[in-house]
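A single protein chain has been omitted from the complex, and every remaining protein chain is retained in its original position.
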Amino acid sequence: MNSKRDLVAGISFFVFGASILYSLSNMHVNPGVNLVYLTHYIIPNYVCSVIFGWRAYDTLGECLVLVVAVMVSWIIFGKSLYDNTYLKELFKAPESDDYITLHGWGEYTPIIKFLAFPASVFMVALGIVTILGGHITPGGGFQGGALIASALILSVVAFGSKSPLWFDHKYLEKLEAIGALTYLLLGVVGMFIGGYYLFIFTSVGNLPIFPAPKEIVTAGIIPYLNIAVGLKVLAGLSTAAFLLSCEKVIIERIEKSEEILNK
Amino acid sequence: MNYLPMIIIFPLIMAIIMNLLHGKENIVKYLTFLIAIILIILPFIGQYGYYYFGGFGVIDGWVSGIAYYYNPLKQVVLVVLAIIASLVLITGMGEKLKNNMFVTLSLMGFASVAAMVLADDLFNFYVFFEIISIVQVGLLFLSGTEEAYKSGLRYMIMGNIAASLMLLGIAFLLASTGTLNITDMKNYILSDNPMIFGGLLLLVVGLAYGSGLPPFHNVKVDLYARSKGFISAILQTYSKFILVGFMLIILKLFNGLSYFSGTHAVLLALGVLAMVFGVVMALLQSDYKKLLSYHAISQAGYVATGLALGTPLGIVAGIFHAINHVIYKSALFLGAYIVSHKKGSDLHKLGGLLPIMPSVAFMVLCAKLAISGVPPFNGFQSKWMLAQAAMQVNMPEIAIIMIIVSIGTFVSMMKAFYLIYLKPVDEETIKEYQSRGVPKLAVFSLFILTSLCIILGIYPEIVTKYLFSYANELGVSYCLK
Partner (left out) sequence: MDFQIVSFIASGILVIIGLYGVFFVDNILKKIIALDILGNGVNLVLITIGYNGGTIPIKLPNVPVDVFAKKSAYPLTQALVLTNIVIEASMLAVMLGVSIILYKKYKTLKSSVILKED
């Protein structure tokens, strides 16, 4: 029974793979709408102008995927469950030896600590530069946010719970909400000024919204959208990594939700 | 000014605010009632026609930005979605825990399904497709049992495969046409090309996953059956309207092209298989929620078959059936939720509930007659239209399968009704029933849904008259020899 099933699966897998390879090797690319994107100037970084200008609404969706994923991670680890008896049993049970938590992590050697802290400080600085210069140079909100989040993760891995670079999770939650709300509300403001959602307005009245040299003044709200995405990605990725590694907070959370349920 | 994007943006903003209100139960409760009322108004604030985000309209003959397309058909779908979403939100506030994450995730789901129905851009459609798949597992995890975690993981693994393959299909279409806008893309896919064909087939994988057609019906059934009752109601509403939105896109792109006929057959086969699998598996179940979930798959098969016929009448019948289906199936899931307050959902342990709650039993009976296609309920109207559409293209075998599946539905529904409400039980169980209350808000929602069933069954024109114009635009009339 099982071997027959494997055979059928193998054959269909092979056919599928062959057809994908065949159609990929026959690929002809039509430049299409790219020509429009390349001949109309918004800001020097054309990728950024596609992300935050032409297809800004996709980026909004992408932000929301991250927001939802972080919310769902919180739910997985016991926030607002209707019934948390299963999780309670699981986390009250004694640990086996091979299970590593942040609490019982131990400490790395001085060499790693010596290198990790300056490296993470530099990464934070680089991340901030990447976010702020996203509209001129390669990079943008997502890349910068990911850099800062990885600096945090590096520091947490090296120092355990005594990490010098540490964000409180409530602070991160608020940071993420602020990032996402800024993006959503800037779009609404654009709707009232330009008539379309996520319209790139460059000035309110006579006041330029992004004071800059003449070539970049067309950026309008794009640098602010960059900052919003940066905040959100930094907060989202740090929260996700933090949830996957830090059990103490989860147990606290479960106890707290127990109080709410028993009230 | 056109306020069309507010249909999506308002629920999203409220969702993020709701996320911050963890633990403040009173505010959550009243804000949720307010949102539930506003949701129903939302579909009426947009204007018909194309909407270009950021004002990036047609430049050099290409639609440069992301576009939405709004018309009466989509409006009807959104109104029904809003009604069900707000009824489910109201029902959720009857729980002991006023759960802010439930409200957040339901609003996110509402927004992304609305975005998928409105979307005129393939990549934007994909982004919201991913949001809805995470939202669905999030809603599932809220029940917090071990089975929920297991089936959530299974659903996500399948979902990731299907979504990646669907993105590969979108990449194929993008490479050969050079655009992501659906209206533009239609002009560039007239020629037969292996890449476009491959792209179409990979899109069908995403369709099967998003709407729970085979081979993805198992994970979808687990998703419905492991959630709480009122959450299953909204989950199945999401997947029906994902199916409608996705089929509208596929029909808009490919309907009438010469190389579409092969895929056409695949879609019809998927629909018929879903119908038959769903009802056969439902007959075997002993868990009430699982039985209802398999019926949800079976009815999705009806919708897919109707839409896949590709004729104007078929499209109208499919969408009308989707609307009817979400109404009566939500009523049934709410009935299961009320029953689970009394005593679980295992059919062999239940019984004798009729004297305890006669009005609920009557309303559930109405919904059960509607799902099995008995006049004068709404299920009859749409199934009749579906059979008519199948006869019109000279495929009587599909009409016959539909009728047989209807009979199967009737049998298993009546079996469940007997086992829950009529089967005699001993004194102790009745005392146990009487000691437990009935969620009032759920009964209220159930009442509204049942009356919608009867109204749509007597006056189907109030929905169908809005569907015909766009269906005539998409559909292609043909007849098999």
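For reference, chains read A and B in written order, and residue numbers begin at 1 within each chain.
Here, contacts are C-beta pairs under 8 Å (C-beta built on N, C-alpha and C of every residue); 3 or more make two chains touch, one makes a residue touch a chain.
Fair warning: this is a prediction, and the values are worked out from it, not measured in the lab.
Among A:Leu90, A:Leu115 or A:Leu185, the one in contact with the hidden chain is A:Leu90.
One of B:Lys24, B:Lys150, B:Lys349 or B:Arg436 touches the chain omitted from the figure, and that residue is B:Lys150. Note on the undisplayed chain: of the listed residues A:Val124, A:Ala151, A:Ile221 or A:Leu237, the one touching it is A:Leu237. By the touch rule set out above, chain A reaches the unshown chain at residues 9, 13, 16-17, 20-21, 24-25, 27, 29, 31, 33-35, 37-39, 41, 44-47, 49-51, 55, 58-59, 61-62, 65-66, 68-70, 72-73, 76-77, 87, 90-91, 93, 96, 99, 136-138, 140, 142, 215, 233, 236-237, 240, 243-244.
Taking the complete complex into account, residues 123, 127, 130, 134, 137, 141, 146-147, 149-150, 152-154, 156-157, 159-161, 164, 167-168, 171, 174-175, 218 of chain B touch the chain not shown.
One rule holds in what follows: only the chains that are shown with their structure count from here on.
Chain A and chain B have CA centres that are 29 Å apart.
On the chain B side of its complex with chain A, the touching residues are 1-2, 5, 9, 12-13, 16-17, 19-20, 22-23, 51-56, 59-60, 62-66, 95-97, 99-102, 104-105, 108, 112, 115, 123-124, 127-128, 130-131, 134-135, 137-138, 141-146, 149, 168, 172, 174-181, 184, 188, 194-195, 198, 228. Of all residues in chain A, only 19-20, 22-23, 26-37, 39-40, 53-58, 61-62, 64-65, 67-69, 71-72, 74-76, 79-87, 173-174, 177, 180-181, 184-185, 187-188, 190-192, 194-200, 260-261 touch chain B in the complex they form.
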